[in-house]
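There's a structure below that I have some questions on.
Note that one protein chain is taken out, while the other chains of the complex remain in position.
Lettered A and B in written order, each chain numbered from 1.
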Amino acid sequence: MSERPSAYPYVWRLPLLIWQGLFFVGPLVLMVAMSFWLVRNYRMEPDFILDNWDRMLGRGYFWDAYWVTVWRATLAAILASLIAFPASFALAFRVSETTRRWALFFLIVPFFTSYLVRIYAWQVLLAESGPINGVLGWVGLGPFTMLNSGFGAMVGYMTLVLPLVVILQTFSLANIDRNLIEAAWNLGANPRATLVRVIVPAAKIGLIVGCVFAFILSFGDFVSPFYLGGSKPPTLSILIIDTTKSGQQWPRAAVVAVMMIVTLFVVAFAAVGAAYGRRK
Amino acid sequence: MMRGTLFSRFYLVALFTFVFAPIVTSMVFSFNSDRFPTVPLGSFTTHWYQTAFARPEVWTAFGNSLVVAACAAALSTALGFATAYTDFRYGFRFKPAYLALALLPPTIPLVIMGLAMLAWLGRLGLSGTLTGIVIAHTVMGAPFAMAICRLRLSQMDPALEAAAWNLGASPWRTMRSVVVPFCLPALISAFCLTAAVSFDEFIVAWFVSGLNKTVPVMILEILQGNVDPQINAIGTVVFLTSMTLVVVAQLLILKKSAT
């Protein structure tokens, strides 16, 4: 196209810059700045003090919350990846094209149901006198305490991340060149060797992306740890909400938020390194 | 091989049972008379629907949710399309940074977005307004809309635009009569998906909303009280609304591509 100086390209390019600059970068920058502000008489004053940082990072309960959150998110990411893999493998290799399409459709359905409502349903299902303990009671088991525990929180995390992880894994597995797998068989690899040496390496990026998404979502979620995990010990998200909603300690909440973002960046970069880094 | 297939079937059924257990449960319990449900189930009732929808604030919340979802979806789709088109059509300096800006929002935890938005919109005098929620939801929805539009554009023959210019259509006219029609299914999908995202989003909305509550924010507040099966009733209606949106979008796309 012979382009005389024209407004045309900028009409498409600028809206994002303006909108995300104003309503995404702006808020995040303000939040980082806010972590250095002073709170006096329940009012925030722009300032540059390290007081909030000292207070938050100098407290045991922040670090307790930090490590609980990291640990749970890691566990959730690994667990979700492991639970999802056999299902994704089955969807990618063992079912017909039609079945796979329907399965993927049904995995998208949960995104259109309220996460809160699903968590509420688990609250009911997992209750001491709820249906699951009821059924277990008939066969003489339980009742088990499943709510307000690490187990409960993990059920919530799986509800949140499993469909997404299965979708991502299925896509990456289904996209592997079938010739690669047949070549492995042809060269005498048994099913286990084919899986470990051909399929998993070929689908590596998708598997890692799924795992990282599971980590990010679990790391930031507050509903599962709060309503199913009993909020004790609190996670970082619960800490932010408590700090924000009770009074004007936004600068301290901002400190927690910045710590979370830094952690996510580190994890994301490590994952990108693992996904695209040197392959043996 | 047979054993593997059998195991696969069994495993898939188990996984889907887990995924759908809470969804089905909430639908079933929305018609169940027990306040604290267990097995065996109580009797059939529409009591929870009646109670929930007799409350005027439920209707207000639905109204708010629909308005917010429609506005945020329209803005997200427009923004996402413009960005996807820019990526498809132009190369320029700092393009990786531009794309990072476009795709980063979903990686920021919602709680953090909520806090940042609360502080920022407060400065702009928009906190506690529906406008504030629309702004926040647009930031969150635009990357999804962009991804959907970009996928569609990558299926477009790059010569298509040039062919339209070649036949006498100006760039603007080409956008209107070639690029937009080509992307129409994606635009509809993007609209519905971002609407559904907005319709279900509660954390940022909760931070920002103040007195103007959307449906999920109200659910959140009911949840903070006691066990209340009204949540199941409201949740079922929300689910049906979202699914209707999705199915309608699918039908529109099918009809469009059939002509």
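FYI, a contact is a pair of C-beta atoms (placed from the backbone, for glycine too) under 8 Å apart; a residue touches a chain by one contact, two chains touch by 3 or more.
We take it that contacts and distances are computed from a predicted model.
Enquirer: One chain of this complex is not shown here; going by its UniProt record, which of these names is it: "Molybdopterin converting factor, small subunit", "ABC transporter ATP-binding protein", "Heterodisulfide reductase" or "VacJ family lipoprotein"?
Expert: Protein name of the absent chain (UniProt record): "ABC transporter ATP-binding protein".
Enquirer: Using the touch definition up top, pick the residue from B:V28, B:L41, B:L104 or B:A169 that touches the left-out chain.
Expert: If we include the chain that is not displayed, B:A169 is the one touching it.
Enquirer: Using the definition of touch stated at the top, determine which of B:A54, B:A97, B:A159 or B:L211 touches the missing chain.
Expert: Considering all chains, including the one not shown, the answer is B:A159.
Enquirer: Which residue, B:A52, B:A84, B:V178 or B:M218, contacts the hidden chain when the whole complex is considered?
Expert: Considering all chains, including the one not shown, the answer is B:V178.
Enquirer: Counting contacts across the full complex, list the positions on chain B that touch the omitted chain.
Expert: Residue positions of chain B that touch the missing chain: 157, 159-160, 162-171, 173-174, 177-178, 181-182, 184.
The criterion applied here is as follows: only the chains that are shown with their structure count from here on.
Enquirer: If you average the CA atoms of chain A and of chain B, how far apart do the two points sit, in angstrom?
Expert: So the centre of chain A lies 17 Å away from the centre of chain B.
Enquirer: Could you pull out which chain A residues touch chain B in their complex?
Expert: So the residues of chain A touching chain B come out as 1, 6, 8-9, 11-13, 15-17, 19-21, 23-28, 30-31, 34, 83-84, 86-87, 89-91, 94-95, 103, 106-107, 109-125, 127, 129-131, 133-135, 158-159, 162-163, 166, 216, 219-222, 227, 237, 240-241, 244, 250, 253-254, 257, 260-261, 264, 268.
Enquirer: Over in the complex, which chain B residues touch chain A? Could you list them?
Expert: 4-5, 7-9, 11-12, 15-16, 18-23, 25-26, 29, 36-39, 78-79, 82-83, 85-86, 89-90, 92, 98, 101-102, 104-105, 107-113, 115-121, 123, 135-136, 138-139, 142, 162, 165, 171-172, 196-197, 200, 202-203, 207, 216, 219-220, 223, 227, 231-232, 234-235, 238-239, 242-243, 245-246
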